[in-house]
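Excluded from the complex is one protein chain; the other protein chains are retained at their positions.
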Amino acid sequence: MAKPIDQINWHELEIGSVVTETGNAVQYETGSWRSDKPVVNMRQCIKCGVCWLFCPDMCIVRAEEGHFTANLAYCKGCGICAKECPVGCITMINEEA
Amino acid sequence: MDKYSVFSARLIEQTEYLTSGHRACQGCAEVLAVRLVLKALGRDTIVAMSTGCMEIISSPLPLTSWKLPWIHNAFENSAAVISGCESGMKAMMRKGKLPAKKINFTAMGGDGATADIGMGALSGALERGHDMVYVCYDNEAYMNTGIQRSSSTPYGASTTTSPAGKASMGQHTQKKNMTQVAVAHNIPYVATACPSFPFDLIDKVKRAAEMPGPAYVHIMSVCPTGWRIPPEDAIRYGRLAVDSCMFPLYEVVNGKYRLTYRPNPIIPIRDYLSGQGRYRHLTEPDIEKINDMVGREYQRIVKMSDEV
Partner (left out) sequence: MSTVRRGVEVSIAMADAVAQADVDVIAAYPITPQTHIVEHLADIVAEGELDAEFVPVESEHSAMSVCCGSSAVGARTFTSTSSQGLALMSEIFFIAAAMRFPIVMALANRSLSSPLSIWNDHTDVMMVRDAGWIHIFVENGQEAYDSIFYAFRIAEDPQVMLPVAINLDGFILTHMVEPVVYEDNDLIKKYIPEFKMKNTLHPDHPVSMGCFAMPEIYTETQMSREAGVVNSYPVILKAWEEWGGLTGRHYKPVETHRVEDAEYCIVTMGSFGETAMEVADQLREEGEKIGVVKIRLWRPFPFEELRKAVLGKKYLIVIDRAISFGGPGGPLALEIRSALYNKKGAPSIVNYVAGLAGRDVSRKDFRDIILEGKKKAASDDTDGFILYGLRG
């Protein structure tokens, strides 16, 4: 886990400022960018994974029963999954609502 | 969507080599393209990336979205940097300093990095014959610096440095045909792709990596921010670009052309242009002109593909 950016001392940096902890950007949760969130109607879902395939934020995960749902920690609410779902079982719902 | 994908999305490589937490805009299809390219390349890959949206959004020190070995050096030189990686590893493996292994040396850049400022470095690398794949993510402008025109911005598009106005219809030059520039290097593999056609894209990137020698893949990457479309339409606009023949999907294998997808029916160019903020100012004659240009280029590729 990388320290917050404003707490790193200069001698804690790797030579050349190389980052050795790969994929540590998961520390940064982009879910707060969202105004609408995707909600899946599990009964209609055909478990095809198209939503997963097209999500630019790699935040759709497959649940045990085979359904796909968005990890709201990262989902930016772009609405692509809802638009591309072949059976139209994803609805974008306003967070405030 | 390819009808096929409804049934086979789950066949695609599950591992993600780019992680969540990246800072691309909502609905960015360029980052989706990166994600899919990496799935196609797999673990044994080294990526050299040019300055641009994809670099900035994936590597804010001390964080990185990359799970593969990744290097960013400058804007115009990812092809030269990957040439160096390939040469260094080749020498060290030959000399027994490193265990031999097949590695996918991959350079990536935006359309600005590729068709403008990095053209010389790319041409040099392709000509020298390094075993590498160059991937151009074409969102048709310099997006990272705020939507300025590049030589890959299409005719008629309004950008911040080719603005439409009373005396201008926006970009008044034709889009540079970067794919053909790559073909002119007589390299083993050149292809176009679009993340709206993920299976086609993954196939092509795999082939590019498997072919010994240099390969070039030009990926139409929809940018909702720069094109001024709703983010949820990013995949749809990629599909419209292909189905209107604005962006034909084809490959050139050892000089032989093959269309990998033939839109049927071809949708009117108007359906692609309308709805995009960057084309909102276009008049009927402008659209007619674009229609002619697009049709000519598509027919040319059809002809080349049909030649046996």
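Read from first to last, the chains carry the letters A and B; within each, the first residue is number 1.
What we mean here is this: contacts are C-beta pairs under 8 Å (C-beta built on N, C-alpha and C of every residue); 3 or more make two chains touch, one makes a residue touch a chain.
Worth saying up front: this structure is predicted, and the values here are computed from it rather than measured.
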item: Residue, one of B:E30, B:E76 or B:E140, that touches the chain absent here; value: B:E76
item: Among B:G88, B:G146, B:P163 or B:P212, the residue in touch with the chain that has been omitted; value: B:G88
item: Hidden-chain contact residue, picked from the options B:P60, B:P230, B:P263 or B:G295; value: B:P60
item: Footprint left on chain A by the chain that the document does not show; value: 5-6, 8-11, 13-20, 22
item: For chain B, residues in touch with the removed chain; value: 43-46, 48, 55-56, 59-64, 66-74, 76-77, 80-92, 94-95, 97-98, 101, 103, 120-121, 123-125, 127-128
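Heads up, the rule we're going with is that only the chains that are shown with their structure count from here on.
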item: Approximate Å spacing (C-alpha centroids) for the pair chain A, chain B; value: 23
item: Chain B contact footprint on chain A (complex, rising order); value: 2-3, 5, 8, 13, 17, 19, 21-30, 33, 48-50, 52-59, 71, 73-74, 76-80, 82-84, 86, 92
item: Contacting residues of chain B [partner chain A, same complex]; value: 1, 5-7, 9-10, 12, 16, 18-24, 26-29, 31-32, 35, 58-68, 195, 198, 224, 230-236
